[in-house]
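Removed from the display is one protein chain of the complex; every other protein chain stays in position.
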Amino acid sequence: MMEKKGSEKWAKAVPGLLALSFLGLLLVTGREARSVEGLDNFDHQGKKLYEAGEATPEIYLSADSGDRNLASFYELRQYPGSPPRIPHKVDLSFSGNETDCLSCHAKGGYSPEFGKFVPVTPHPENSLCYQCHVPLTEEKPFVASDWQSIEPPRLGRSFLSSSPPTVPHSLQLRENCIACHTGPGAVAEIRVAHASRGNCRQCHVPAVQTDELREFQRK
Amino acid sequence: MPVFSYLAIPKSGAKETLCTELANLEHCRIMPADNHEVVVVVTDTPDIATEKVLQETLTGLQSLQSLSLTFGFDDN
Partner (left out) sequence: MTITIDRRRFIQSAAAGSAIAAAGAIFPGISFGAWPKVAGNTGVVSWQKTPCRFCGTGCGVLVGVVDGRAVAVKGDPNCSVNKGLCCMKGYHSVQALYGTDRITTAKIRKNGEMVEVPIQEALDLVAAKLKETRDKHGKDSVAIYGSGQWTIPDGYVASKLFKGCLSTNNVEANARLCMASAVTGFMTSFGIDEPMGCYEDIDHANVFITWGNNMAEMHPVLFSRMLANRKRRTNVKIIDFATRLTRTSQAADTSILFRPQTDLAVANAICHEIIANDWVNWNFVNEHVSFHKGKTNIGYGTEDHFAFTDQDEAISFEEYKKFLADYTPERVEKISGVPAKDIKYMAALYGDPALKVTSFWCMGMNQHTRGTWINNLVYNIHLLVGKISTPGNSPFSLTGQPSACGTVREVGTLTHGLPHGVVMNEHDRQMAAEIWEVPVANIDPKPTYHTVEMFRALDRGDIKFIWIQVTNPMVTMPNLKRYREGAKKDDRFIVVSDVYPTPTTDVADVILPSAFWIEKEGMFGNSERRTQHFAEIVKPPGEAMSDTWQIIEVARRLGFEKQFPWSKEDYIEKIWEEYRKFHAGPKHEMASYQVLRARSGVQWPFVNGKETRWRFNPQYDPACTNGKDFDFYGKKDNRAWIWARPYEPAAESPDSEYPFWLNTGRVIEHWHTGSLTRRIPVLHNAVPSGYVEMHPEDAAQLGVVNGEKVRIISRRGEIVMPAQINGRGVPPRNMVFVPFFDESYLINEVTLDAFCPISKQPDYKKCAVRLEKA
């Protein structure tokens, strides 16, 4: 019941969404499984990005449902980069088997059950989903927390007025840019309009580092 | 159970006041933007009568510059 009404409302609010959802379904069935790499050398997976780009049809890259946004994105997180909570109900016996989560979240597309386009995981090679992602079953805290974290990265920060913005977050477990930044399940504010260019890191430089840099000294 | 959401824009410099006032209202959830003078307001009332009272209270707030409806939903 809920889903039906919800989607009717959405259909009224966003004309053309139903057409898009039909398209989404086609895409899900039409695409081949992505090749899977290990976790080793996590930051050298240009191949993965390339293949993901290749496997995603042009029309999908430019589709936009507009129904996911940064506020709902961050509401599921404890700090920028934390694994998001599961925002929907999961079966109590949900096993986290690939067939459960990845059947929707590996490839995206329209979910009639939720009346929404499904966000795509940037790391489909990790199949033990509940290792990091938990549902919310109770809102009251055990005791209050004094937890604080930093502001999420600001958008559109370029070093020069016309230069491409830097990548403001770590690429660990998020090497596949197109998962979050393109398609109808993408976050509205960070969706890119030129997803078909594929090689994101040709222009966008990660501005996050892990190791301490050595002091530069010319000998 | 009518559910509505609005963008509330406070009078100049009155964002804090507006947030406090909104937060004190029943059936009302707010999400202030971090870097703009705008607040997202979600209302969820049990019946039409309560909804009417709440809408009057909302539009009567001193710190409020403007309120624009972005979403509406009702069972009936």
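Read from first to last, the chains carry the letters A and B; within each, the first residue is number 1.
Keep in mind that, in the parts below, a residue touches a chain if its C-beta (ideal position, glycine included) is under 8 Å from a C-beta of that chain, and two chains touch if they have at least 3 such contacts.
Quick caveat: nothing in here was measured; it's all calculated off a predicted structure.
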- Using the touch definition up top, pick the residue from A:Ala55, A:Ala71 or A:Val167 that touches the left-out chain. A:Ala71
- Task: Name every residue on chain A in touch with the hidden partner chain.
- Result: 2, 6, 9-10, 13, 36, 38-40, 42-43, 66-72, 74-83, 85, 87, 89, 92-97, 125-128, 130-152, 154-156, 170, 172-173, 188-189, 210
- Contacts of chain B with the missing chain: which residues? 1, 3-7, 29, 31, 33-36, 38, 40-42, 44, 68, 70-71, 73
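Quick note on the criterion: only the chains that are shown with their structure count from here on.
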- Item | Euclidean distance of C-alpha centroids - chain A vs chain B, Å | 30
- Message: Touching residues of chain A toward chain B in the complex: what are they?
- Response: 9, 13, 71, 151, 154
- In their shared complex, chain A is touched by residues of chain B numbered 31, 34-35, 40, 71, 73
